[in-house]
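A single protein chain has been omitted; all remaining protein chains appear in their positions.
Chains: A, B and C, in written order; residue numbering restarts at 1 for each.
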Amino acid sequence: MDRYDVIIVGGGVIGSSVAFQLSKRGRKVLLLDQGPLGKKASSAAAGMLGAHTELNVDSPLYSFALSSKQLFSDLAVELKGLSGIDIEYVDKGMYKVATTEEEALTYQKLALEPAYQQQQIKWLDGNEVRKCEPALSTFIKGAMWIPKDGHVSAPALSIALASAAASFGADIKEYTQTASFIVEKGEAVGVMTNTGPVRSLHIIVTSGAWSERLLKESGLQLDTYPVKGECFSVKTHQPLIKGTIFSEGCYLVPKKGGRLIIGATEQPHSFSEQVSVQGISSLLERTKKILPSIEQAHWEKTWAGIRPQTQDGLPFIGEHPQIKNLLVATGHYRNGILLAPATGLLVADLVDKKTVRPEWKEAFRLDRNHVYARSAFS
Amino acid sequence: MDRYDVIIVGGGVIGSSVAFQLSKRGRKVLLLDQGPLGKKASSAAAGMLGAHTELNVDSPLYSFALSSKQLFSDLAVELKGLSGIDIEYVDKGMYKVATTEEEALTYQKLALEPAYQQQQIKWLDGNEVRKCEPALSTFIKGAMWIPKDGHVSAPALSIALASAAASFGADIKEYTQTASFIVEKGEAVGVMTNTGPVRSLHIIVTSGAWSERLLKESGLQLDTYPVKGECFSVKTHQPLIKGTIFSEGCYLVPKKGGRLIIGATEQPHSFSEQVSVQGISSLLERTKKILPSIEQAHWEKTWAGIRPQTQDGLPFIGEHPQIKNLLVATGHYRNGILLAPATGLLVADLVDKKTVRPEWKEAFRLDRNHVYARSAFS
Amino acid sequence: MDRYDVIIVGGGVIGSSVAFQLSKRGRKVLLLDQGPLGKKASSAAAGMLGAHTELNVDSPLYSFALSSKQLFSDLAVELKGLSGIDIEYVDKGMYKVATTEEEALTYQKLALEPAYQQQQIKWLDGNEVRKCEPALSTFIKGAMWIPKDGHVSAPALSIALASAAASFGADIKEYTQTASFIVEKGEAVGVMTNTGPVRSLHIIVTSGAWSERLLKESGLQLDTYPVKGECFSVKTHQPLIKGTIFSEGCYLVPKKGGRLIIGATEQPHSFSEQVSVQGISSLLERTKKILPSIEQAHWEKTWAGIRPQTQDGLPFIGEHPQIKNLLVATGHYRNGILLAPATGLLVADLVDKKTVRPEWKEAFRLDRNHVYARSAFS
Partner (left out) sequence: MDRYDVIIVGGGVIGSSVAFQLSKRGRKVLLLDQGPLGKKASSAAAGMLGAHTELNVDSPLYSFALSSKQLFSDLAVELKGLSGIDIEYVDKGMYKVATTEEEALTYQKLALEPAYQQQQIKWLDGNEVRKCEPALSTFIKGAMWIPKDGHVSAPALSIALASAAASFGADIKEYTQTASFIVEKGEAVGVMTNTGPVRSLHIIVTSGAWSERLLKESGLQLDTYPVKGECFSVKTHQPLIKGTIFSEGCYLVPKKGGRLIIGATEQPHSFSEQVSVQGISSLLERTKKILPSIEQAHWEKTWAGIRPQTQDGLPFIGEHPQIKNLLVATGHYRNGILLAPATGLLVADLVDKKTVRPEWKEAFRLDRNHVYARSAFS
């Protein structure tokens, strides 16, 4: 039987980031996935890196997200070198647009707060926004301009991390379902897969919305739930917008070669990867109000992904409360791409028994009972 | 050099129907296509067989369409036997729905005309329609019920005809572009292709919207123009409707396995096979009004096809005015599927110098100068 | 909470056949699948209906297979009527070809046995075979000609059965993973899915190679293992062969429209749906020896499916030994398409407490300990 230092169960962007960090540190890693790598939520994401659009600055998730975002610039270079894959990192800024007077007032005030000022965030009124992005309609009352936010290609990031892990010697086994853990004297020592047992010193569960079922086997009831997100994409020869547009209800992410991704609906408690007509219809109506010239674009395609959400909106990253050497990293909801680099580092540090930032450890631990107000999150 | 009895230039549904008829009559046929067979307008069509929804009963096209429709039932059996392909012929009826009081009055009166009475067509008010098709909304004021109309699978019909032609010995050459005709003493005796010349006794041009360019080489200016049509399809486990729904602006065609095709926009003077956001958006809005439960369906895909239209709305089927043994069949606009069987027979009869119905010959001839009022056609 | 008469866990060809039979008998059925319906082994199969090529006449599986095959002719008509889907049933005969003198002797003798004679099976020497199928090479020493065997479209059969079940009122939920059974007082009364619990009077597990993991939850260790099978397909305008060719190492199944499926490798203990270069290479080499003109065909595509095999080569069809109202139908290996109709009937009869053929019940029961010699099966 093969023996590994670490087995990672789930080859999405979180598992691949963990695999990358641990392989780089010299660990013998096995990355398992029940299907092909990176084909679930990780390839469905639009790849926005939006710490300020998505998160409350008072949450420990905000500092975690900021630290993760700062890793992307170097990571892009490193992954290109190791895997040949360009993660398409773009930091041309993001507009969190207001479409009601109420939103306008809120964002205008928010932009003045110290945490936002520190990030050079500023309020632009409708005309100022349209001066920068002339294709936007007067439906836009103004926007918070976040100059440092941007996006990556989510599928490219996920595959690049796995490929870079492989370049450090990680083994990858696709189409391998993990049914349960092998536990001896309270310690995880391996996993039972549909092609037999594999042993290792550490096990990390990074199966996104599918983590829950596996962890139930180990006696742990993680309180997560799936949220389906639907997207569509269009193409033009000349890009319609330069920056990313984030609004309540939909966002628009301009990709290379004139591609524009429009996302994403939120359908809680669904594992279905089918795209509903309702979802596309509502995104389309919303987008036409914001960016009328989208009507001239060419339709490309639609897709959906299933994101793991938690009751308090914070991910679960930490050790299993009862079983030693068994760790979990899931519940990243729609910030999995943004949080992947920091999560990879955090899990690697936990495996290595390094000191980690206590507020993160505390906030993300699996058996927490404090609850951050859900309403703090968009 | 190979010698054929007939070379057919264009392997869409019209060319394949001609190839089928002539091969069946023992002719040595070569069917050429500049790409793969049946992949342009013929595979983009929803496959409606709607003589009464599309055509004016006073037009010679109406009798031609009726005669073509009557061929489908036997043709379905014959093609299944020869090619193994099921053309998915369905004759469960069609509703030409009225969405305004004005349309309602028009259709109600129309339904009483002798030509319509002969086809058991009758007027149903809104409630009667919804009794048969409970998923339709009150946006529908009533409908002409056309019990014998139906639909086929357009891609299956096109491929089945070509495959049946092959079963009778027809040769098929894909990815072969025809650049010009070889004419000797005023007679067409072959074609120049991008892989060399091929000789034959008869040449038939059936290249749809692409016929015009080739015919210009022969000195003939056919007055046709391309009309792009965009469609999308959705799926449900239980069919939302049983009959075909035809309305001004869009039609809904229920296919096997819970698939529903929604078509089609009309964008004149475009050869682009790209689907515009505007096109899909307008179809979607219209469909939601007619069939609100479509919102619960799953999005499948979008596509577009380029249909050849003529100034008077009648196809061109007949002999080249200057060059002997050169025939043309194009300009079927959005009735190519419906008219393919009758067109195949008519062209085969012209090749065989058989007597054909004089009003069709006259109406469809290439050098006609009478013009049927365009307004007669939806 | 919804309540059903029967929940079927697994929407492949077996589950869909069971759903069809029970819905038709008026049961309220829920068909669950962890992904889209019919996309695993059921759509990967070449669809051969080869009772005589695959099975030993002394096995109870032979009589079961024969009874199943006799159902196809009527089933094809019934499913076309209910779902609009043509299952592409073809009964033009099969050649079990000998490529060594030893095989030739074996088959020649076998053809004389009463069970084979009863099916009009006869031995043809190499020249006789090539008279019927001129494209076969002299590598073929002869063949057992099985005039009544044939094939269907495996994906079409699977979807048609589910669609026909839906036409009788069955509910279908895709992307729904079943984690465990709800058992009360030794009786199965529902299932726990990833979107919540569902209750029913009967539960049928038809999850193919994925059944084992679920049944382990119920305390039952079914001794099955996955066997990957890889295929490829090619196309020609004129079919290369008319009948199905079965040889040790590969088979060739002629489909509609000039398509030819070549299958299938056997890779035990793999759940991977990836196609290996080795697999395609070995099939290709073998096929070139049998049918040299395949070199002129066009390459279409490759794919793989995971089939559930058992230690004794017989399927498991029957009741759970400990839990009432919980039934299983899996382990059909590479005969799932052939056996689907009879399995649907047998399971429906078991649910209905009808009398079933005792030798089948006995041979396929879950807790059997007799073992049919594996070597009896090809």
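We take it that a residue touches a chain if its C-beta (ideal position, glycine included) is under 8 Å from a C-beta of that chain, and two chains touch if they have at least 3 such contacts.
The structure presented is a predicted model; accordingly, all values stated were derived computationally and were not measured.
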item	value
Chain not shown, its touching partners among those shown	A, B, C
Residue of C:Ala104, C:Ile294 or C:Ala363 in touch with the missing chain, whole complex considered	C:Ile294
Selected residue (touches chain absent from view) among B:Thr100, B:Gln117, B:Thr195 or B:Gln238	B:Thr195
Sole contact to the chain not displayed, among B:Glu174, B:Glu266, B:Glu285 or B:Glu319	B:Glu174
Omitted-chain contact residue, chosen from C:Ala111, C:Ile172 or C:Val234	C:Val234
Chain not shown, touching residues in chain C	234, 274-281, 284, 288, 294-299, 301-302
Touch residues of chain A, complete complex, unshown partner	80, 83-86, 88, 90, 159-160, 162-163, 166-167, 171-172, 237-238, 255-258
Those residues of chain B which, in the complete complex, touch the missing chain	36, 174-177, 179, 194-196, 210, 212-213, 216, 226, 269-274
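Keep in mind that, in the parts below, only the chains that are shown with their structure count from here on.
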item	value
Centrality ranking, top chain (CA atoms only)	C
Cα superposition angle of chain B on its copy chain C, in degrees to the nearest 5	180
Whole-Å separation of chain centres (CA-atom averages), chain A against chain C	41
Sites on chain B at which at least two other chains make contact	none
